[in-house]
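Complex shown without one protein chain; remaining protein chains in place.
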Amino acid sequence: MKKRVAIVGASGYSGEELIRLLLHHPQGQLTAVTSRQHAGQTIAQVFSRFASHPAAATLRFSEPNPELLAKGADVVFLALPHGVAAEFAIPLIQHGCLVIDLSADFRLKSAEIYKEFYGHDHPAPDLLAKSVYGLPEMHRDKIKGALLVASPGCYPTSVLLPTIPLLRAGLVKPQGIIADSLRGVSGAGKKAETEYLFVECNESARPYGIPKHRHLSEIEEQLSLVAGESVTVQFTPHLIPVNRGILTTLYLAPMEHFNSNEHALRLGEQIAECYQTAYGTEPFVRLLEGKALPDTKNVLGTNAIEIAWRLDPRTGRLIVMSAEDNILKGASGQAVQSMNIMCGFPESAGLV
Amino acid sequence: MKKRVAIVGASGYSGEELIRLLLHHPQGQLTAVTSRQHAGQTIAQVFSRFASHPAAATLRFSEPNPELLAKGADVVFLALPHGVAAEFAIPLIQHGCLVIDLSADFRLKSAEIYKEFYGHDHPAPDLLAKSVYGLPEMHRDKIKGALLVASPGCYPTSVLLPTIPLLRAGLVKPQGIIADSLRGVSGAGKKAETEYLFVECNESARPYGIPKHRHLSEIEEQLSLVAGESVTVQFTPHLIPVNRGILTTLYLAPMEHFNSNEHALRLGEQIAECYQTAYGTEPFVRLLEGKALPDTKNVLGTNAIEIAWRLDPRTGRLIVMSAEDNILKGASGQAVQSMNIMCGFPESAGLV
Amino acid sequence: MKKRVAIVGASGYSGEELIRLLLHHPQGQLTAVTSRQHAGQTIAQVFSRFASHPAAATLRFSEPNPELLAKGADVVFLALPHGVAAEFAIPLIQHGCLVIDLSADFRLKSAEIYKEFYGHDHPAPDLLAKSVYGLPEMHRDKIKGALLVASPGCYPTSVLLPTIPLLRAGLVKPQGIIADSLRGVSGAGKKAETEYLFVECNESARPYGIPKHRHLSEIEEQLSLVAGESVTVQFTPHLIPVNRGILTTLYLAPMEHFNSNEHALRLGEQIAECYQTAYGTEPFVRLLEGKALPDTKNVLGTNAIEIAWRLDPRTGRLIVMSAEDNILKGASGQAVQSMNIMCGFPESAGLV
Partner (left out) sequence: MKKRVAIVGASGYSGEELIRLLLHHPQGQLTAVTSRQHAGQTIAQVFSRFASHPAAATLRFSEPNPELLAKGADVVFLALPHGVAAEFAIPLIQHGCLVIDLSADFRLKSAEIYKEFYGHDHPAPDLLAKSVYGLPEMHRDKIKGALLVASPGCYPTSVLLPTIPLLRAGLVKPQGIIADSLRGVSGAGKKAETEYLFVECNESARPYGIPKHRHLSEIEEQLSLVAGESVTVQFTPHLIPVNRGILTTLYLAPMEHFNSNEHALRLGEQIAECYQTAYGTEPFVRLLEGKALPDTKNVLGTNAIEIAWRLDPRTGRLIVMSAEDNILKGASGQAVQSMNIMCGFPESAGLV
């Protein structure tokens, strides 16, 4: 029997993608979508690209009401702004729903770090301990039994998946990590702001949020948990004129000093083996071989992340690069991956 | 009286931009343009966007012939592939022309480094000592008396201008520098290659040439000259879907350790003063203030480079960002700036 | 049991999309892909975006060999250049394969018109009578029993689907039709030609192939068959900087003269009813309502075509607009739709 699924706040880019994924999910059935803005309209009326699907003509957006949602859904996705998601999560969990939150509200374990980065007290600090950080490749077992999953941010996913195995294996130093990221404009959301107009973004490349972007908090917390020490990361996001995609370039310091091609070869074997062990059987992590380097166009529309790396004997550094679709592996796809795990479905169900 | 100017190899993007700049130059007169591909056609026929200019209808592309060029031109720009430029430079200099080369042929002082990065012996090692690296903000006095100017690469310009003043003032460490750059597709030239097709570049972001791009050689040589020691740089170029523009993010280590906002403030004053001293009166270097960060769209079509910086007390690093038009300040505009200096024209003549 | 499916010439954009569709098709199994260029490589090596699919790691491109293909496949898609497809079709049909050809080789009934538009004799004129024009909404019954389906061109699909019902119902005049189309760059194929470089297409909009584009031949032949008279169409294609999508604007003359809003209302009811009758239950034709107008972004990645229309009482004209994904409804998606019909699968199988 199919699980009944609801999406709260389905008017933005992540919500739209959740609708797409869940309309075609083999084991989930979309039973409710909410949006104050679109309440009363059918999915087909709001998003004409889904109109070919039979459910799009009948399923209507409703006002978000936790009690009603809890009655009609087994799983609820929250695609709401930061701060608002927590309010909805509490009653839904009390009513026995599985909740997958795409906002930042439950991603941190520490309420103090939340306050430092988000500027206000956490609205439901008790739930922080119960929530599981929804990075399947790292926390699959915890996700399996979780009632509340905090789906990771798009930037953190692109940084954590390439870094954690190396850190866990002791191959790179936990300090001094630099993550330089490029992201498409959908990451800014569907907000009518001048700086995201076509004319302002096309033929433009620009950094922003330097040096203390909010996503740093979850990147650092997750890396600290792995490293067993407090990790501070340099993170510089850039806006580039693509709709979707994140390309992250990581500058890492191998634990072992090397400065020759021979030494790089030996070290390279360890890195290759480390990644192979970590991700060799992962359905959504693609370890590139040979001369291939990540390219966002190769992951667009998919839940995959591409990873490649190069050792530079001239500088003694390890460069790791990753590419993902910020709305899929960086948001809605990964959230569905968590749902699949929570519900005991095949992990790739409904995802490519 | 106007100087007579020729462009050799004017069929690519840099050559086209040189034509534009020189057609409207107040003190230079374009007397010859060469291109094997376009020989016999007028400028208006090849580049219809210049057709409104009277000279475009009469000036025809010719086969490149150094002797004929030398008779009709006082200044010759070489917009040729690497390796080919050197052949042309020798006879032109012998005939008394001022030569400004946009290729990499004369940018290095060391013939060995040339061979290491370009894979073959330098075709005219004797000229290396005579050529001047055409970065006006750094080598204005030498450019003034030069017979041969090697105009810098687009990436090196975006790295060197932000870095050199800090290095010279001893504010940052010469080792461990990372330069992460994004560049538009025009940087790859007007070559019919599948990887630069619209469909392959649009909605794509990708690194390439990792970890040892050719432009590293001139970046490192110039920084080494300033630092008085051998400098090795980590440089990672990325291709992004814009026609023009380079956005470079530099990760630097201040000589002085800092880890508080107060300390950052004091150090920041020194950095601001250093840049102000170096560039306060430079016509084409724009030091951004307040919250402004570089954006390639703000320099498109201009010879300007924008620079901004941030100190991060969490990591102890200095982040410096620059934006330039890769075809102007990164190539043809800077070359004309050098011409202006060589010929005693106002340095901004014909440039915006 | 699944049908075994092969793709001949799977290296271009249409071929790549066929691979994507067939890897995920519920009732077809991809058993062979051919490409001279990629022979020996796996699908995952050539198209990394498919690498998550198990078959991508094992299925290798082979040299195209009709006899071998016929042994291993029940259905063969030909994604080959015009002129080459015919050579392959003949032996495949002789060996009992169902053939779906995406080239123009079998789209015309008349070998003379073929010669007029393609400049050489038709390579297999006997097959012209046997082939069925694969526009499912028009020729579903014939496709059902066909051995050879000629899948329509992308432009013709965008013109024919909006026009045919009106013409058939006698609501518009068969003469004087104008079709003005905008198409993304993927329509030009994956060819390394300077005019399709990113820099040459970005920030560019241009007409081409004016006034006698090859696709006119099949547009006119199909419309003539419907109208029962020889129809001549004005067709002006334009290239715009998007990867995918066709937006066609049609200028039609209603059979009935009208010049008032009231009259337009009455006539509009007839048009609405005509379209409703023709397409009300079609899974891939979307009749827009209210103020909605077609937008290529709403059909990207889908097999749908959007249609809207406006009567203009000031000019007495009917404007009909359509939007489709040129690689899906305009090529590979429609071809799979035909396969579904030929094989007795649900018509939407494997398509969204």
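Residue numbering begins at 1 within each chain, and the chains themselves are lettered A, B and C in the order written.
Convention: contacts are C-beta pairs under 8 Å (C-beta built on N, C-alpha and C of every residue); 3 or more make two chains touch, one makes a residue touch a chain.
Computed from a predicted model, the values in this text were never measured in an experiment.
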{"item": "Touch with the omitted chain, as defined above, among C:A10, C:A188 or C:L300", "value": "C:L300"}
{"item": "Of C:D121, C:E229 or C:D312, the one touching the omitted chain in the full complex", "value": "C:D312"}
{"item": "Sole residue of C:R140, C:H238 or C:H263 that reaches the chain not shown, by the stated touch rule", "value": "C:H238"}
{"item": "For subunit B, residues in touch with the removed chain", "value": "24, 48-49, 51-53, 203, 283-284, 286, 288, 292, 297-304, 306, 348, 352"}
{"item": "Sites on subunit A contacted by the missing partner chain, in the whole complex", "value": "13, 184-186, 190-194, 196-203, 241-243"}
{"item": "Where the missing chain touches subunit C, by residue", "value": "176, 178, 180, 182, 200, 202-208, 210-212, 232-234, 236, 238, 240-245, 247, 249, 251, 293-297, 300, 310-312, 314-315, 317, 319, 321, 323"}
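The rule is simple: only the chains that are shown with their structure count from here on.
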{"item": "Chain closest to the middle [Cα centroid of all protein chains]", "value": "A"}
{"item": "Between subunit C and subunit A, distance of the C-alpha-averaged centres to the nearest whole Å", "value": "37"}
{"item": "Computed distance of Cα centres, subunit C from subunit B, in Å", "value": "47"}
{"item": "Sequence positions of subunit A contacting 2 or more other chains", "value": "203, 297, 300"}
